[in-house]
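Left out: one protein chain. Kept in place: all the others.
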Amino acid sequence: MSERKTGVYLCGGCGIGEALDMAALEGVAKTEYKLEPKAHACLCGDEGVAMIKADVDGGVNQVVVAACSSRVMTDRFAFEPAAQVIRADLREKVIWTHPANDEDTQMLAEDYVRMALSHAPKVTLPEPWIDGEYSQRIMVLGGGVTGLTAALEAAGVGHDVLLVERSDRLGGHALEASRRLPHTPPYDKPEDNGIQALVETVQGNARITVKMGATVTRTAGMPGKFAVTFADGSIEDVGAIVVATGWRPYDPAKLGHLGYGASPDVVTNVDLEKMLARNEVARKSDGKPVKSVAFVQCAGSRDPDHLPYCSSVCCATSLKQALEILTVDPKANVFVIYEEMRTPGVAEELYRSAQKAGVIFIKGKVKSVGSDLTVTVADELVQEDVPLAGLDMVVLATGMVPNSTNPDQESSEKGAEQLLGDVDPEAPIKVAGYAGDAPADYARRDQCTPDGGSLLNLQYRQGPHLPVLHDGFADSHYICFPYETRRSGIYTCGPVRRPMDWAEAAEDAAGAVMKAVQAVRGAAAGAALHPRVGDLSFPKINLNQCTKCRRCTVECPFGAIDEDEKEYPIVNPTRCRRCGTCMGACPVRTISFDNYSVEMLTTQIKAVKIPDEFSGKPRLLIIACENDAIPALDMAGIKRNQFSAHVRVLPVRCLGSVSLLCVSDALSVGYDGVMLMGCKPGDDYQCHFVKGSAMAAERMSKVGETLKSMMLEPERVVQVEASIADSDRLPTVINDFVDQITAIGFNPFKGF
Amino acid sequence: MNAMSPTPSKKYDLDFARWVYDNVDGGDRMALCMQCGTCSGSCPIGTQMDHGPRKLFMMIRAGMKEAVLTSNTIWNCVSCYNCVVRCPRQVPVTYILHDLATVAVREGYAQATESDNARFGKAFWWSAAKYGRTDERLVTAKYYFSFGFGEGYKKGMANLPIALGMIKTKRMHLGMPHKCKNTGELSKLLKKAAEMEAKKHG
Partner (left out) sequence: MTKTMSYYPGCSSQASAVHLDTSLRAAMGKLGVELKDIEDWNCCGASVGHIEGGHMGMFALNGRNLAAAQAQGGENLVTPCAACYLNTHYHNEKIREDARIKADVNECLAEIGKSYDGGLHVRHACEVIVNDIGVDKVKEAVTKPLTGLKVAGWVGCQTVRPFAKTERGGMYDTYDDPQFLDDFITACGATAVEFKGKTKCCGGSVSVMSPDKTLHLMKDILDEAKAAGAEVITTPCPLCQTNLEMYQPEINKKFGTDFNIPVVFYSQLMAVAFGLDAQKDAGLHQHLIPAEQVVTRAK
């Protein structure tokens, strides 16, 4: 890298010039950092950008922009890779949240300029990790509706696909299914299955290689460089993996209380589906036609003793099957016994169709099913136990068990342990979907974790399984990042991650494939994946200082760091999401990124001018997560929500990257309090790096010792949760913390 | 039209529900009831009903014919049509209740035939059919005396102040009932209607 040449640019636009003493800000750069700043009334305008551009052309290779939040105008201040850009926020976090032309506001602005300029000399432009060849091929695991669609989607955007199916034919459950749930307007009747056509399209696609009867025995490597070994001994190189292993029906043998086994004519919805597909709906006992049939909804679902969750498609499936029966025999008696009909979205239309067709809906719980098929219903509306007699068949609408494990293989002890989840395995699982009178929390996670071996046998320090969370479904954040699995380059879609129907699964497949495409392309460019998409930095470990404590390998949420044969950490760079949890974990500060390190953070912390205790001005450090806390604070600025000017906000990639040393350094230089502001940790985490904020909380629980040794009150260090929607709440949280610290009194280390 | 009369039942039995769907005015839409309870919640007199429309509809589906046709829900309806305009599935609740009332009387359920409404309805129809007009005096009197002479006299006396007031304000006349000119034509018409109605119900 050529010699560093830093340019400093101060913006006076958006009211900054009117609210702050710009000359004094320039003075900070000149006298304290010996840099000659350039001011402009509108830095993001064409003229301002041209001014910076001219300097970059003239050899400036590091640009410090003191203007607005680093989250905005990124397209205007885009000078990388020619010059690295460092931002200081004088707008959202200064003039929009604090009074204009005020002494404290001015001190705040000057400190933010100091923080930016102080660490600038330590930041280098990251060079990506690129090493040899990268596979652009995408492996799809599972040949059902989800997997077939995923294969076509991936091929459609120009990637070769390896489609892996454990059985000897493609099509999955759909192959034996009758008509499918409606997916085209007006969504009111069962539609053609279409699975044969889908299978044929896949088989006819030149980009797709199908591997049938295949079981994965080992998956090693990382995005762009996965080596997948199969039971037949073959090894395939793939760049990313889409897991579309789907579901299996809940074991009806466990449903004796609903009459399973009492008569051969008590069947499951899966059994009936096969009968409908063959057009052979008849009693198993005597082959007689079915003139009267009752569907029992939630058979083993939303039941703490069985599946605690709702499988979301059983209601619609029963409606579909009822309509199919009535199509053949319009005079058939069809009952649906339900607790709540759940027909989300357009499935409501199917519900209406079934009602119009004369299906009788009974709200209540099944109390017993006799061997003569008499179903006694505790009818919730009639408020009596009512027998339903004369039935020819009882259909149990059983739920979906996710294939997050391979039921063909035995579960290994280690895998079972891993499947308990590593976020908060002790947390009880709430039974979803009740407004009142909810069943007790589901106490034991393992009860709802599916049996079976690992799908991929991952060669990760964290174990062979894909992590699971609620109810045995592969972990993924339902709303914010649905396909992520905590194993970079491996994405789940379809019913393995939550119950869904074909149409949803097909959409899901497309979504996961887009992530996989991003993974193979990002890996080849050395760029990070979600959520720091495009980041070229990666963790570098100075092994000379490493104590082999293994905290980095244990704490990495993504299993990116393995241990080599000498037990030293070894980074798999394309698995890494660049959160810095390893950096925060390392007790000897030997893990750093080109543009992010403990030293860079402490330099910024120490750059702030701490007034002495006689000034009456406390200083509090807010170490804030860039994912939700910083945007929420920016939004507070946009809404002009005001908060104390005594706080200094230090953005970090994730609270997981915060070393305890940052906290103790802050206290030792005279900050009166430290607040860590980040995403919600735990079972229902919102942390974008899954367990970064949980790791921070874990570390902070031990900060008491440190504070005690420094003779400081433990209340001086707190961790608070912030979500993206907290722009109105956070100012109060901050002000309360300032009040609390003011009440405790100033830090006695001040001035040392 | 289905001429089958529903068979009484205490167990789930689709026949009654189907019969209602096919034969009761608005019954076809009753199949679309999703048991949300907007009807019962909107009813001004719902607290005085034994079941309310929502539960009554469930009972129809459960085949509880007897309980349905002896329920006071069909008689306490004040015909305010709140339920009709509020039902998210456009089930014409009031019409269905009215029609069930007719069915209950036709089928001769004592709770129905001896209800205030059936007595009143009988008196009302008598006036409408005989004179072509409702004579409020005669309908009320006939209704009162349907409970027997003693009870009728008591009811009449209790309402005497109102009646006197109405007479004084010339809102109740003394003398012959108001009637259509062509009552002969009217009875011919209603006779034909009754024939057609009877034919419909077998």
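Just so it is clear, A and B label the chains in written order, and each chain counts residues from 1 on its own.
What we mean here is this: a contact is a pair of C-beta atoms (placed from the backbone, for glycine too) under 8 Å apart; a residue touches a chain by one contact, two chains touch by 3 or more.
None of the values given here were measured: they were computed from a predicted structure.
**Q** In the intact complex, which of the presented chains make contact with the chain not displayed?
**A** B
**Q** Kindly note down the residues of subunit B that lie in touch with the hidden chain.
**A** Touching the chain left out of view, subunit B contributes residues 25, 44-45, 48, 76-82, 84-86, 92, 94, 98-99, 101-102, 105-106, 116-122, 124-129, 132-137, 140, 143, 161-162, 165-166, 169-173, 178, 180-182, 185-186, 188-190, 192-194, 196-197, 200.
Please note the rule applied: only the chains that are shown with their structure count from here on.
**Q** CA centre of subunit A versus CA centre of subunit B: separation in Å?
**A** Distance between chain centres, rounded to whole Å: 60 Å.
**Q** Where on subunit B does subunit A make contact in their complex?
**A** Residue positions touching the partner: 10-12, 14, 17-18, 21, 31-35, 54-55, 58-59, 61-62, 64, 89.
**Q** For subunit A, which residues are in contact with subunit B within the complex?
**A** Where subunit A meets subunit B, its residues are 333, 335, 341, 351-352, 355-356, 358, 360-363, 377, 379, 381-382, 386-389.
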